[in-house]
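Not every chain is included here, but those present sit where they belong.
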């Protein structure tokens, strides 16, 4: 009897284990790069393929590559503001379609590489526009700007390819600055808000509210998509977590570093509260976390990169603020590019740009590879 | 009798045909790159060789390479202002001679590659100088600036060579900006006009005059040589037509696109009337028309390039106008460089920099090459 009961219990526990394993497998299927989806999508209609590569493009902004995360992020944007959500959707579609029309590499297009810059341009055009929501004329620069991103991405990729560097969000940063320069704040067709540098002195400075500053940390992750509400920002953080928990940790850590940097340089309180101090730090931290194999050493470099990005952002914001321009993510993009060029101990952990996956997967591939190496060495020793 | 008369008529028509063919041949000899002249010039005196490579240099500004066109352009400049004509002549000579002295590649020198930047620098120094015509001290910076262009051209060529990119008019753009920065508007020795950004609001804006705007389109071609009169501008356009009718069409088209862009961004009327809105568009359009084999596809890209150049010019002019600087042809040069880096369907039409000829000749060489390919394939099939 006891024996039977033991067998039963074992079976029950097996069933439970298999159930939880199935749930876990399901979750794992939705997590990471979802390569298995590509095979499934091959014979589907063009519209469905476009949707998936658009959603992949949405996540490329945060160095992720997962259509479900993309869906979550789009939901967050529509939640924060339906107009912004619409602009983002149109931007990603416009630039992906331009890439298809101008005959860009189809693997790159399918991977969403041509969507994320267009999306960011559209979102930022919407945020800086002072003509209010649902100002339909704005779709004109949104379409033009998003389409031009493809040209810049393709040209810059050719240029940077020699050093195995990605074009990253350089196209977005260039196009949004050109757009804001084209249109002065009081422009008759496309007016926009003027930008106040973070170092500007406040006439009647109040006490710093600690809770607001802490609230700014998750907002820093949302500000990557120009989203300044807490709920949607947390949803965006959740989308990063779905792709890779490790990347989400880097995002939060980087945003914290960015906020600390802002405190150390006594920037305007507004900048700390809104998360604008944090988002360059978050991007700089995620870039090292994403493009290098995770290790204690890499982690220290990621923190250094976050600090450097955040300080450079304050500097560039002060510089560009003198002509009323925002620094966007210039700082993080430049610092990330620098980190990828680094020689020395960090270079040993670098993954070639074409082989970058979710950090967990990178780690696994490395372990397998190293295990293989050890085995080989052992068998050679024998 | 009838037969004889028929023979006579045939002969007469033959004579006429041969005469018109000879005229056409004569015109064709003067058109295009005039490679045949090089053989003829080989044993001529140094002064004559210098004159020819100087005239070739004059046309390099508009991506042409024809000494007769160069002569026409110089005539146009002397017509518009003898002082400007003199400055242009001195500039092209100074930089060509510097190239000879510093031992630059003789084929490049003979092709006029070292003349055009010096010429532009001299012309622009003359235009921006507020000391009036025939201010002889200006020859000092004109000589120095033109000579320095050779250094920049040589250095930048080494740098850009890796991507098979030309140094283009980057040297001119750099030197003229450095010169204007060196001398503030109220400089005791070299005073210059301050530049007003095109996006500056006009206090008492008047109605836009359509005829003036249309007049600005050919002026846009003249503004490439800093020439703002209609007659000389048309002569310059004629010089482009002599080199290559296709390039002339691109020039006019680009200038039109630039003017449209200016209208869409509501720039100052002055900017539209003077052709300053158009010349970056014209250059951007000509660059794609000149560096790529002509086709419907390339033509669309040329228009896109014109739009992008013109918008970027407005943006850069507004930015540089905040410190009183002109944007020169930075926009068109950067956009043209970007187009040359592009991957995708446009890249298939790209001609290696060393093999670029007049667009018509490029087209012909391509047809020959393709015909040869087809024949080969056919013979292989048989």
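For clarity, chains are labelled A and B in written order, and residue numbers in each chain start from 1.
Quick note on the criterion: a contact is a pair of C-beta atoms (placed from the backbone, for glycine too) under 8 Å apart; a residue touches a chain by one contact, two chains touch by 3 or more.
Computed from a predicted model, the values in this text were never measured in an experiment.
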Item to check | Entire complex copy count, 2 subunits given | outcome: 3
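Following the convention adopted for this analysis, only the chains that are shown with their structure count from here on.
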Checklist entry - Just curious, how far off is chain B from chain A if you go by their C-alpha centres, in Å? => result 42
Checklist entry - Residues of chain B touching chain A in their complex? => result 162-163, 199, 201, 264-266, 304, 307-308, 311-312, 314-316, 318-319, 322, 337-339, 341-346
Checklist entry - Across the complex, what residues on chain A touch chain B? => result 99, 102-105, 144, 148, 151-152, 154-159, 162, 177-179, 181-184, 186-189, 323
